[in-house]
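All protein chains but one are shown at their positions in the complex.
What follows is chain A.
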Amino acid sequence: MSNASLDAIAAKSDQPFPGAPNNWRRFFSFSTDHKVIGIQYMVTAFVFFLIGGLLAMVMRGELITPEADLVDRTVYNALFTMHGTIMLFMWTFPMLNGLSNYLVPLMIGARDMAFPRLNAAAFWLVPVFGTLLMASFFVPGGPSQSGWWAYPPVSLQNPTGNLINGQVLWLLAVALSGVSSIMGAVNFVTTIFRMRAPGMGWFRMPAFCWTVLSAQMIQLFGLPSLTAGAVMLLLDLTAGTSFFDPAKGGDPVLYQHFFWFYSHPAVYVIILPIFGTFSEVFPVYARKPLFGYRFVVVSSVIITVLSAMVWVHHMFASGTPSWMRMLFMFSTMLISVPTGVKVFAWVATVWGGKLRLDTPMLFALGGLVCFLFAGITGVMLGAVPFDIHVNNTYFVVGHFHYVIYGATVMGIYAAIYHWFPKMTGHMYYEGLGKLHFALTFIGVNLNFFPMHPLGLMGMPRRVSSYDPEFAYWNVIASLGGFLLGVSTLPFILNIVSSWVLGKRAPANPWNAIGLEWLIPSPPPVENFEEIPIVVSGPYGYGSNESLVSNNPAGELISEHS
């Protein structure tokens, strides 16, 4: 492949559509290209990740001493409420939507998403509800202080008496987030069902696409419940209804059912695409097929089904009847079986391979270890008698952050590094990537492991001050939190500098198998000159099979092969 022909293809690929800006400005304009939208999602989400992270660091600053002596209690309550809300609704969901947006059409051999304009509209709602959420810092009374669960009656208390207050803005933002996510889910499900390339049967589809499909199915059945709960709470708060207000005969526990019916499965919406990322990354850097591919993809579907039957485990101490406690204990534990299948499959994929410890592989391995730990503590939390002790303590916070930061954020980093050359056409700096991994892995464990002993000792979550016996582990957790803040610096430096100055990336820098690696980096508009005809499964490492029978990138692949 000559440099001249590479350059010619790259030049052509930079043009999103006739008349569109042919440079960085295209990422700030309305575009229907799924790749542009994907990057728009990811960059927006990362900005909010930094904001949410800064809030967390102030919280850890407060918790480094037992007394409430850094910020006053109202500010602390607003900090943890907004931290949780931002990290879930403004960071993980948009980030994973962005990643999926970028990758799914490429991986299934489609030219775009099924509904490109709907796709763009779903994205542009993100800055809208993000701005709405952030505006609550500037209304009298400040942002919502009722935690990201917004349990009534606390969330119905409105000391300012104003109609426009932080809680109202919070509810509007969450409802809009639900609308955006449903728009995205309809698009993903339709795209995967209807736009797979010829020859790509269900069991030739990459595991990542299976996990996206499974996650988006959860969005479709779960989000209406959250949105309904948010709207009813909004009516209670503003229109004097009494769905959840016990002072007027409402039932606050009903809200918990609405909320958790979606918000526990939401964890699987977040983690499933990360499972998909692991399933894509391990084969490439271990140079082996994904072990037990069919078991792995079917387990995603089983997780989707089981995820609808676990929500009550958040309510074991809420006056839940015994029969329900036992039923949900069993269903909660049952979900560890399909997730266990995946974990064992990844270990078997890595085992006996020819490992390359590049940055994506390091993040995937680190994320897997954290997920394993979180999975074990998750089964513990499913056991009702133990859960009653640690429910609403830091044990749960630690478990949750091992899932969300340890596995999910590390999985997101693995994905960004792995597909960065494809997305930008440039290689990242490996040294900075490894430094980023080391700081992140140490930071995660320093920050979140101490939360487990704290929870066992009985430290409740959401406290701005605590008894002195909790000080030791809190100091370690806070140092870990600050380290995690520092860990983002080499990442930002790496991404920005290599995007501008990095070495040009070839079409397939990792020697990986997959439709996205058959086209130039970055991919041209509409991805494929010719829609690929898929003739084999997605992980043919070590076997001598072609993935496609034709040439989706036209000239480039003709020369390459």
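By definition in this document, a contact is a pair of C-beta atoms (placed from the backbone, for glycine too) under 8 Å apart; a residue touches a chain by one contact, two chains touch by 3 or more; residues count from 1.
Just so it is clear, contacts and distances are computed from a predicted model.
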item	value
Listed names "Protein FixC", "Protein ImpB", "Cytochrome c oxidase subunit 2" or "PspA-associated domain-containing protein", with the criterion being the UniProt name of the chain not displayed	"Cytochrome c oxidase subunit 2"
Residue touching the undisplayed chain, where the options are A:368, A:435 or A:531	A:368
Chain not shown: contacting residue from A:32, A:392 or A:550	A:392
Sole residue of A:355, A:442 or A:493 that reaches the chain not shown, by the stated touch rule	A:355
In chain A, positions touching the absent partner	68-75, 77-78, 140-142, 145-147, 149, 151, 153-154, 157, 159-160, 246-247, 249, 251-253, 286-295, 317-322, 325-326, 329-330, 333-334, 336-337, 340-341, 343-345, 347-348, 350-357, 365, 368-369, 372-373, 376-377, 379-380, 382-386, 388-389, 391-393, 453, 456-458, 460-467, 508, 511, 513, 539-544, 561
